[in-house]
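The complex appears here minus one protein chain, its other protein chains still in place.
For reference, chains read A, B and C in written order, and residue numbers begin at 1 within each chain.
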Amino acid sequence: MADLKALYQEVILDHSKNPRNFHSLPDADRTAVGRNPLCGDQFTVYLRMDGDTIVDIGFEGQGCAISKSSASMMTQAVKGKTGVEAEGLFDRFHELVTGKPAEPEALGKLAVFSGVSEFPIRVKCASLAWHTLKAALEAKGAISME
Amino acid sequence: MADLKALYQEVILDHSKNPRNFHSLPDADRTAVGRNPLCGDQFTVYLRMDGDTIVDIGFEGQGCAISKSSASMMTQAVKGKTGVEAEGLFDRFHELVTGKPAEPEALGKLAVFSGVSEFPIRVKCASLAWHTLKAALEAKGAISME
Amino acid sequence: MATKTELLMDVGKVREDFPILKRTVHGKPLVYLDSAATSQKPRQVIDAVSDFFSRYNANVHRAIYELGEEATREYEGAREKVAGFIHARSPNEVAFTKSTTESLNAIAYGWGLKGKLREGDEIVSTVMEHHSNHVPWFFVQDLKGVKLKWVGMTDDGLLKMEDYDTMITKRTKVVTVTQCSNVLGTINPVQEIAKRAHEAGAICVVDAAQSVPHMPVDVQKIGCDFLAFSGHKMLGPTGIGVLYGTEERLNEMEPLMGGGEMVREVHLGSAKWNDIPFKFEGGTPNMAGAIGLGVAVDYLDGIGMDRVRRHEKELTKYALEALSDVKGFHGFGLDDVERRGGVISFTLGDVHPHDIASILDVEGIAIRSGHHCAQPLMERLNVPATARASFYVYNTPEEVDRLAAGLRKVLDVFA
Partner (left out) sequence: MATKTELLMDVGKVREDFPILKRTVHGKPLVYLDSAATSQKPRQVIDAVSDFFSRYNANVHRAIYELGEEATREYEGAREKVAGFIHARSPNEVAFTKSTTESLNAIAYGWGLKGKLREGDEIVSTVMEHHSNHVPWFFVQDLKGVKLKWVGMTDDGLLKMEDYDTMITKRTKVVTVTQCSNVLGTINPVQEIAKRAHEAGAICVVDAAQSVPHMPVDVQKIGCDFLAFSGHKMLGPTGIGVLYGTEERLNEMEPLMGGGEMVREVHLGSAKWNDIPFKFEGGTPNMAGAIGLGVAVDYLDGIGMDRVRRHEKELTKYALEALSDVKGFHGFGLDDVERRGGVISFTLGDVHPHDIASILDVEGIAIRSGHHCAQPLMERLNVPATARASFYVYNTPEEVDRLAAGLRKVLDVFA
């Protein structure tokens, strides 16, 4: 049976209620909007870059607990990383939430999202912010997940 | 089992091969075209009237053996009759081919079409010319049976 | 208020007919509360579809052999049943489409865009419509320069009837409205709206996707010109819908789809249309779907639409009370079940509807969350999304209790 406790871990609930870096960046040099039309979720991700390094990141928008907490924890995880590193992290994260974790240890705190893999329909929620980050890094303005 | 011999009686085959009154009437004062888009059948019925009496009738067109022989025998049956009589005959005929004959004796030779009642799909064939006659009497130019 | 035993008597027997209700989800017996999206199917309908494919599958209308005759008889029989069900004057007023959506597009293109509408004409709609009754009219607006207006809504979820006074003008050619909101359950006074439309010389189009399945609908009493609904929401198969129109309207309407069956004559570059309703059924129709829908109509007739409506009314009443006991439950729409159908949209504290649905799913309870294809209404309600539970003939008060318990579980998770 799918394990709700594993999905809605304390950390996740905490981040969904008190999202970190939950604000725009007035001096952002990259921005992207990500939407999940399935549930109406929508986030904007703001980046301030120094060369290839994400020196600051913020996000705004609305979504379910999984998408919001994932966005929040993502901002913490990628701050200070290069774009390439961030995308690598996304790959690991995606493996985790789809139940095929190759290097879970590389994920650190993000490992709390392992419960998502039992809820395939929530994979999109968990990865929405990441897809949006990727779009921002690649200078695509908007993405949509169906 | 449906009886083919009853459907394709000698008389019917004869009329289908040698249709009577199979020509237009140059001096027709009523004309109508009847179509059965199901099979591409199409007949034109020409009437010359004296008051309410059908003094002459002809038909042209193409169709299956049932529709053509029915048209042919119809022309014989209604010549000299009034429009009202002809429509009464059509009612009897329709009862016959749909298997509910109320006064079969009134039909005379037309009784050979009783076999049609076992082939519901052919009812439209058998009655196409009659519907066209009715349309001509009512001064409707064209009818279509679906 | 409905006592449980009172309701259960019939429903227990009805439930026996729905194979899917025997299944479990995440180890729990399924509680299906999403019939407004699509209904479940009784075995009578499932068997009718199988039976068509196993015994007399053939193309209708054009086959001159036994199978085709049987298929045509059943297909046209289904049309008669549907016509009778909505009290159409004649089966000729019923055309089969694939869905409410196709029916509404057929009207917008066929009567509107390709037919009667001219630049400057006006269409009066409402803020309460499903996307399927919005977007087709946007096409007409964009391609024909027709102006759209939308009647507003009170905070209770009622149409602002007074808006019709100002919005319907002599330029109004179409008044379109949903008979029952798929979000709020509000039952709109379509008879009154049709009357107002006609007084102004406009036609009235009714989206009956949420009404025909759930309550007695009489197109003659409503007096509408067109009415659209879907088979899959009324115990029927998927891929079959109904376009009802009065003979007069259907005769003046152009077909949306060109193809086989809908023509009388085709020459290179020109064609003559078949008679109604066939001219709206281009291509090989969904025969199994139509025949299955006919059986669904039989099934509903067997229960009686008055009974269906009463059952849902009692269940909704029971649910509104049971759910209002849940902390943080906020229901949208009217309290008065006489004026609403068995659809309850709600929020629960600040838990996102998506999380509500996910947690309920683990409890075996299927509800919907999102914008319910009614974004303009969501904007009006000023919420990004709601959760929605909706009822049908097979639902029970016990299932409502399980929903209430499920919502308490949601609160636990988010405590």
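We take it that contacts are C-beta pairs under 8 Å (C-beta built on N, C-alpha and C of every residue); 3 or more make two chains touch, one makes a residue touch a chain.
Please read these numbers as outputs of a predicted model, since none were measured by experiment.
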Residue of C:277, C:370, C:384 or C:397 touching the missing chain in the full complex: C:370
Full-complex contact with the absent chain, from B:4, B:55 or B:84: B:4
Which residue of C:287, C:344 or C:381 touches the chain not shown here: C:287
Candidates C:260, C:328 or C:349 - the one touching the absent chain: C:260
Residues belonging to subunit B that touch the chain removed from view: 1-2, 4, 7-8, 13, 38-42, 62-68, 119, 121-122, 125
Residues belonging to subunit C that touch the chain removed from view: 19-20, 23, 25-26, 30, 32, 34, 37-38, 40-41, 43, 45-46, 49-50, 53-59, 62-68, 98-102, 104-105, 108, 114, 127, 130-132, 134-136, 138-139, 141, 143, 148, 150, 230, 232, 237-241, 256-263, 265-271, 282-289, 354, 357-358, 360-361, 365-370, 373, 375-376, 379
Residues of subunit A in contact with the chain not shown: 35, 37-39, 120-121, 144, 146
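In the analysis below, only the chains that are shown with their structure count from here on.
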Pair of chains joined by more contacts [C-beta pairs], A-C or B-C: A-C
Centroid distance [mean C-alpha coordinates] between subunit C and subunit B, Å: 46
Centre-of-Cα separation between subunit C and subunit A, whole angstrom: 38
Junction residues of subunit C - those touching two or more other chains: none
For subunit B, residues that touch 2 or more chains besides their own: none
